[in-house]
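Taking it in order: structure first as structure tokens, then the write-up.
Just one protein chain is left out here, and the rest sit where they should.
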Amino acid sequence: MEKSKWPPGDLVIWIFIMAELLVFGIFFAAYAFTRANHVELFNTYQATLDRNAALINTLALITSSYFVVRAVAAIKMDDSRKCFQWLLAALFMGLVFLLVKGIEYQHHFSQGISLSTNTFYMFYLSMTFFHFLHVILGMVILIAVALKARAGGYSARQHDGVETGASYWHMVDLVWMVLFPLVYVMN
Amino acid sequence: MKYQSQKVAKLYFIAAIGLFVGQILFGLIMGMQYVVGDFLFPEIPFNVARMVHTNLLIVWLLFGFMGASYYLVPEEAETELFAPWLAHLMFWVFLAAGAATILAYLLVPYAALAELTMNDLLPTMGREFLEQPTITKIGIVIVVLAFLFNIGMTILKGRKTVVNLVLLMGLTGLAVFFLFAFYNPTNLVMDKYYWWWVVHLWVEGVWELILGSILAFILIKTTGVDREVIEKWLYIIIAMTLITGIVGMGHHYYWIGAPEFWQWWGSIFSALEPIPFFMMTVYAFNMVNKRRRNHPNKAAVLWALGTAVMAFLGAGVWGFLHTLAPVNYYTHGTQITAAHGHMAFYGAYVMIVLGMISYSMPLMRGRELCNSARSQSLEMWSFWLMTISMVFITLFLTAAGILQVYLQRFSDNPMDFMVVQDKIALFYWLREITGVIFLIGLIVYIASFFIGQDEPEATVEPLK
Partner (left out) sequence: MAIKDKYLIRPCTWIFLLLMGLTVVTWFIGVNQFSGLQISLMALGIALLKGQLIGDYFMGLRQVSGFWRWAVAIWLLLIGSLIGYAFYMSAQS
């Protein structure tokens, strides 16, 4: 297959993706190095997290990403309707993520846990909530793309917008792949 | 200039430049007081000079933003201004209120001014940058609301471009955050907490949207690059600005008694605040390189590129220097802050206003595209004089700051504040001399509006 010099979608979104990855990267490193000074504390409170919820959420994001891949393939075959449907399915999985994460937060807050409880929760809440906001932003982008796809705004020849939204959504997925083991599993 | 009503911007720009001169004069007075403590005492005490210096800066930048908006919005919306008479009226209200307030600072003791303006009815005075009497603050709210209404209605009835919408977003944020000037909780932590929302959420948040949209307008006009390309950049720049700027503002919360997590949030997010500024630099140079035409107004292009670079250096790099909590623990409130403040305000906001003036003023004064080659060359001289002296002011203040941090807070035998001030006096002298060069640059700038006006417009070779 012919190799392209540029990644799929608008180059500007890729610059944005790199900036976002930098933000998350700094958060991850800060978490890891702070943990090194408070190993006991981090291990203790990490044990209170709900790993089953995290599993569901990880699977939801991967599935969602896969659906977006199918949506891009559909529009490349000039099938706007299929593209729209795959995007809808992806959005549904995004909703599942928000719901499960929301229940987790609900549980923490009902126990009176906040950013000031301890350093572990400060990181856990900050990082996951920052990611949570990215899921919302990604969904807003996907909704915009889906609506345009339904209106027939994309075609096999012109579908930059779909690829742009898809790239951003994969980034949200990518970040969670590291966030999940780092915060929920590694100790 | 396509619409008659754009011309109202001229008034605003003239006032802005006038107040700019005042700001620099008081800066020089204050700079002198750093080294000759009783200079002009008791007529102009240091605290009054400082108040006038900072207040004039903010007020003239507001005049500049308003002028820029009145020029830019009708052209983008492709319609006349909604109510030109309102823009005229508000200009005189704002100017009169501003002048009266500055005169009152100079003529009446501050406490007497508070009493005179019945501050105790709704106490808002006495906080840094927000020293204005309550009645002036109410006046500012009225002027800004009338301005927003005028601009908003113009956008509503005309073409809705990304540039206009981003600008409107920035201006609305400006108005909303100013309202916190009226909120004075008695709890000192809360009081400080919301104080940062006024000027600092401006400069680290919504003003960057204003900067971005004005810069986009100048680039669209002078480079002929497709609007779509420039708009895309504008989108990610404002997204990055809002993500990093609003939370990054937490770097002011380290030591005021706010919860500890702000040390993390503030450090991480504010460390990334240079990113949108860096993107702006890359994009400005990219657009100029990809230009479809050579615009004869070289001075305006120079200001546009200059603001992109200097904003990144002043706001981005110099901000980063002391933004991490462990560093800020030592540098908080030293001359490092002053160094950053000077270059950031000049690079991001002074230069963009001057750039907009540079682009639009010749057109409002009846030129087709630009000033004569002679005026432009003078203007470019003033660009370099002011910009280079600002770089040196920043470097001298940074050197003073590093020494101050070391002698006063870091060394094994820390010294008193005033003893340290004496020891770093050399840098204050150097700063004052550079300040005089800045003033000369400003005089050259003003001269460029008069010299070479009777000569024909500059021309350029068309792009091959």
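Here the chain labels run A and B in written order, and each chain numbers its own residues starting at 1.
To be clear about the criterion, contacts are C-beta pairs under 8 Å (C-beta built on N, C-alpha and C of every residue); 3 or more make two chains touch, one makes a residue touch a chain.
This is a predicted model, so every value here is computed, not measured.
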item	value
Contacts of the hidden chain among displayed chains	A
Of A:Val96, A:Ile113, A:Ile136 or A:Leu174, the one touching the omitted chain in the full complex	A:Leu174
Among A:Ile62, A:Ile113 or A:Ile143, the residue in touch with the chain that has been omitted	A:Ile62
Residue among A:Lys76, A:His107 or A:Arg150 that touches the chain left out of view	A:Lys76
Missing-partner contacts on chain A, residue numbers	1-8, 14, 18, 21, 25, 28-29, 32-33, 35-37, 39, 43, 47, 51-52, 54-55, 58-59, 62-63, 65-66, 68-70, 72-73, 76-77, 167, 170-171, 173-174, 177-178, 180-182, 184-187
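We take it that only the chains that are shown with their structure count from here on.
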item	value
CA centroid of chain A to CA centroid of chain B, Å	37
Touching residues (chain side chain B, partner chain A) in the complex	232-233, 235-236, 239-240, 243-244, 259-261, 264-265, 268-269, 271-272, 275, 279
Residues on chain A engaged by chain B in the complex (per definition of touch)	10, 12-13, 15-16, 19, 22-23, 26-27, 30, 115-116, 122-123, 126
